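What follows is a single structure, written as structure tokens, with notes after it.
With one protein chain withheld, the remaining protein chains of the complex are depicted in position.
Right after this comes chain A.
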Amino acid sequence: MSRFAAAFGKSAPALVCFITAGDGDTAANLDALVEAGADVIELGMPFTDPMADGPAIQAANLRSLGAGTTTHDVFKIAFEFRERHKDVPLVLMGYANPMVRRGPEWFGSQCAAAGVDGVICVDIPPEEDDALGPTLREFGVAPIRLATPTTDAARLPQVLAGSEGFLYYVSVAGITGKQQAQIESIEANVARIKQSSDLPVAVGFGVRTPEQAAAIAKVADGVVVGSALVEICGEYGAEAPAKLRELTSALAQAVHTARQD
């Protein structure tokens, strides 16, 4: 069974946690997330031009690059994470250019060697899948696609075709870390996607609090939290792991018990 299948096959919904690689002591921060109950890790690859991200993750990208983080560093963080955590699915999330810079084969082989389970590339839609998708599949790395409120019924099959691991439902038309969508709209869209696919559906963008996470966990297979965690990394530096542990525990508790009442 793949790590994704195991993580999303538990009796409770999954908590997916995002932080940016190279923004502070990433190894310590990742350990804190896992120890506090994160079921899936998304590791952001820093990029100079994060067009789909709001201020919090933009700032994290710049902090990371300012500290000199390279693509090799990102893979080193991933490789060492995999050595410490054998079972936790690890996803790299980022933008096309750093992923294709040395060619898709190089990137796919590095992902496989580092134990990366899946890749979310924000700016490679299904129409440009050739740029990376076939190579990732060849290396056994799941291309994870995004569906959004603008992905209509006619388009959804194209998004789902070739998607692996899980489907990331972006709950708002907008950038990361901003407003959250109405739960009714999320519920309807997740239901719509699940009619057409067996993939687990995780919902993200704008989820900050345990209360929001719990509401989403009632209607989805997973909840993604990013900006709120990234802000902690930025604000607390070396003290971030303790603070991350605190928020992640509360989020995990909320997500894992959301369907019990």
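One rule holds for everything that comes next: a residue touches a chain if its C-beta (ideal position, glycine included) is under 8 Å from a C-beta of that chain, and two chains touch if they have at least 3 such contacts; residues count from 1.
Throughout what follows, contacts and distances are computed from a predicted model.
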From the names "Tryptophan synthase beta chain", "Spermidine/putrescine import ATP-binding protein PotA", "Heme exporter protein B" or "Cobalt transporter", which one matches the UniProt record for the unseen chain? "Tryptophan synthase beta chain"
Hidden partner chain, touching residue among A:Ala96, A:Ala112 or A:Ala250: A:Ala96
Identify the residue among A:Thr148, A:Gln180, A:Thr209 or A:Gln253 that touches the chain left out of the display. A:Thr148
Where chain A meets the left-out chain, the residues are 47-52, 54, 58, 62, 65, 70-71, 95-101, 122-125, 127-128, 131, 145-152, 155, 159, 170, 172-175, 178
